[in-house]
Structure formats: C-alpha cells, structure tokens
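Here it is: the structure, laid out below.
The complex appears here without one of its protein chains, the remainder shown in place.
Per-chain residue numbering starts at 1, and chain names A and B are given in the order in which the chains are listed.
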Amino acid sequence: MEQKKTFYHEFEVFSKRTPSSSFQHQFSLLAPNAEMAMVMAQENFMRREPVADIWVIQREHIRGLSKEEKTALNRLDNKDYREMKGYGYLKKKWRFYQQKMFDEKEILSWSGGNKHD
Amino acid sequence: MSVLEKELNEHEKLEQFIARIEAGDKIEADDWMPEEYRMALIKLISMHGISEIMGALPEKEWVPKAPSLRRKLGIMAKVQDEMGHGQLLLRVAEDLLKPYGKDRGDLMMDLFSGKLKFHNVFHMPAKTWADAGVIGWLVDGAAIITQTNMLNSSYGPYSRALHRICAEEVFHAHHGESIIMALAEGTEEQRNMLQESLNGWWEALLMFFGPASSTTTGSSKQDVTIKYKIRTSTNEELRQSFFTKYIPRIQSLGLTIPDPTFRFDEEQQLWIYQQPDWTKFKQIITNNGPRSQARLNLRRVSYETNAWVRDALSAVSN
Partner (left out) sequence: MTEQKITAAPENKDAIVSLLFQLADDDFLYSFRGSEWLGLAPHIEEDVASSSISQDSMGHAAMYYQLLEELGLGNADALAHLRPANKRKNCTLVERPNGEGCYMEVPKYDWAYAVVRNYFYTVAKKIKIESLKNCSYDPLAQVAVKVNIELYYHLLHWKTWFVQLLSSTEEAKQRMQGAIDQVMKDFGDVFSLGTDGENIVGLGLIEDENVLLQRWIDQMQTVFESINLSIPDIPSAPALNGRNFEHTEDLDSAIATLSEVYRLDTAAAW
C-alpha cells in the first residue's frame, strides 16, 4: 500500500490549573510537531479556565498497558498491613491512655506549622 | 499469541462486551468492540463532528455583521466553539477509523462526495441577524437535548467529548437568549424579524430530532444506538422533551408557534404537532437543501485552496 502523505500526529494535551495542582489530561489534537501542537493546545482546550502549565506529548511516545497487561493490575485484598484500616484498633488503645489518635486528617493539618496549644 | 490471554471466540467476546456495557463500564478506543458497535459509533460521531464544522458556516456569515462590539465578540467565541466541538468529535471519530487506515482527510472527502452527511438545520439559510439568535437559542437548545441524552454513552471518548461540549453549550444557550431577548424587547421591526426567523426555522427544528421511527424515512440508527447504550431516549422522546422545555419560553416572549394545530394533549401527556415533510427532510440531508451545495462548495474551496499548507506542514512533521 502506498504511504499516505500526511502531517497528522496525535498529541495528547495535559495541563495544570494552578502552580500547585497536578497535570491533568485534557484531550488530543492533530499537529505536525510539538511546537505547533503547543501553540494550538491552550486555545483548543483551555479557553475558559486558568492554566499554569501545559504539556503536549506525541501519542506514540506514551507507553500504556495492553488489555492483557491490565491483568497485572489485579491483586488480593489482604494488605491491610499497609493501609490505614489495618491500624484502626489504635484509636481505642489511645483512648485508654486518654490520648487522641493522630489520624490522617490531624497529621495533614500540621502543614500550617506547629503551634503550641 | 500470549499464554496469559485465553483465546476467546467471537461469541464469547461479544458476551463479555455486552456484560461490560450492561454493567456501566466504558469502552475505550483500543478495546475490542463488535463491528456493529464500531460502525454505529463512526456513523454517529463523524456525522456529529462534521455537522459542527458545517454548522459553523451559517452563523459565521453573521460574525462580522454582528451589531455591536460585544455581539461581535460573543458570536466569534460561539462559532469558535462550534469549530472546537468539531475538533473534539472528529478526533474521537478518527481514532475509531484508525483500524481502517482512514483519517480526517478521508472524512473531508466523504463530506464532499456526499457519503458523510450533516444535520438538516445546517442546510438552511441564515437570512437575518435574528436567525443568528434563533440558531443559538433553539437549534443549540435542540442540540443540548440530543447531546445530554448521550452524556453517559457507553463509549468513553465520546462521553468525555460530550461533557466538554455540553459545558460550552450552556454558554451558547445564554448567548442565543441574549440576542433574541434584545430583539423580543426591541422595536416592532426587531420583533417581526424574530417571529419571521422562528417561522423559518420551525420545520427544521422538528426535523432536527429525526423521524419517530425508521418506517418514516426507511433509515434510522436509533435502534442500534439504544441497544448499545450509546444513547437512552428515542427521537420522539427527545422532540417531546424539547417542546416541554422550550414552548413555554417561546410563548412567554409573545412569539407565535407557526403551527395552528400545535397543542398539548392532557390525556396522552403529549405535544401534538403538524408532522414536518419527511420527504423534504430526506432531500435536505442528501445535500439538496436550500444552502447545501453553497455551503459544501465553501468548505470544499477553502479546503482545496489551503491544501498547500497541509503539504507544507507534512514537510515539517517529525
């Protein structure tokens, strides 16, 4: 078969809304190269929202999972030793010592710096 | 063949596929899908996408003519969105077409040859500024009804494109309402312009939802699309829903529905209306409508005139 003359490459477009947010997949577009994809990306997919950064990635450079490989994502539900729920009993224990348990919510709230209270 | 993957026959694959969509799972571009499903999606989504691209043209006629700086900006943004919707949908269709070695260029050729059709409403003339308003208000209103019906489509990429599109349609609805509100509250000439526009678009709006059943025109893809959970409601259900949402608003502005037989039947809980001429509908969508050839020609000339640009970009393609 004769090779079709075309400039089309699929680019996947990712963007982040604010400097602190993660990149999120937006959509795909057709462009001949990354420079052109970049000048198209923002106005095609983020016309009405704030954008702090953009990535364009040629689709063929993305390694994804095949249907068969997705089988590798399965696992048993026997891993509470590495999850919060495996340590829930501590709450009761700490109560016995008249202490509050440091749960996730409590620990993440320390981001504002430690205050003596 | 891999040792991990159990060889499935076509029948088993189909059963698994149906089970997936019954369970509300989303199908992705690389997943196995029955040929019938792929074909139904390609037909539906490429027609939807190309309709957006063709649909940009009637409104575009009014872009430079819009009667204030703000209206010029608003309608420019609106037509830009239509092209943007075309982009999203054609991307989805192109990925489905990949196994056949077809791309966007082939879709354009199908459009020009008449193989790929576009929505009946975009074959109609947009004669006045009020038409630009009515397209935004009612044609987009009708499009919102059909598109929200497919928001949870079993095909993931289509569903994601529709979520983006429907979010923008809300702006389109407001944009259209803003234009028609100014006309409805304006001078007698402006009100007449609006009523005439409604008269002109009425039949096309009824046709927009398609015939109630395949017996009307001899072709309807609604059965397949419902079977595969691409959409949920029938054409007639969507048309009735459009009436329920829009008739009170049309009447509240003092506009007259251009159909003396139009009424709501309490007993049947249905809107009763004069059927549009479905023979005419068939003519229109086979590119024999009032503006079909002119718009196709516009699209063809600009596509061909710009062919050298696409060639040039091929040369800088990496």
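As a working rule, contacts are C-beta pairs under 8 Å (C-beta built on N, C-alpha and C of every residue); 3 or more make two chains touch, one makes a residue touch a chain.
Source: prediction; values computed, not measured.
Undergrad: Give the residue, chosen from B:M76, B:A173, B:V224 or B:L253, that touches the chain omitted from the document.
TA: Of the listed residues, the one touching the omitted chain is B:M76.
Undergrad: Where the complex has a chain not shown, which of B:I27, B:L44 or B:A66 is the residue touching it?
TA: For the chain that is not drawn, the touching residue is B:A66.
Undergrad: Using the document's contact rule, name the residues of subunit B that touch the chain not shown here.
TA: Within subunit B, the residues touching the omitted chain are 53, 56-57, 60-73, 76-77, 79-80, 83-84, 86-87, 90, 104, 129, 182, 185-187, 189-190, 294, 297-298, 301-302, 305-306, 308-313, 315-316.
Undergrad: In the full complex, which residues of subunit A touch the absent chain?
TA: Touch set of subunit A with respect to the missing chain: 29-33, 35-36, 39-40, 42-44, 47.
Note that only the chains that are shown with their structure count from here on.
Undergrad: How many angstrom lie between the CA centroids of subunit A and subunit B, rounded to a whole number?
TA: 33
Undergrad: What residues on subunit A touch subunit B, complex-wise?
TA: Interface residues on the subunit A side: 1, 4-10, 27-30, 32-34, 36, 44-45, 47-48, 64, 67-68, 71.
Undergrad: Tell me, which parts of subunit B touch subunit A in their complex?
TA: 2, 4-5, 30-32, 80, 84, 87-88, 91, 94-95, 101, 103-105, 160-161, 164, 168, 310-311, 313-314, 316-318
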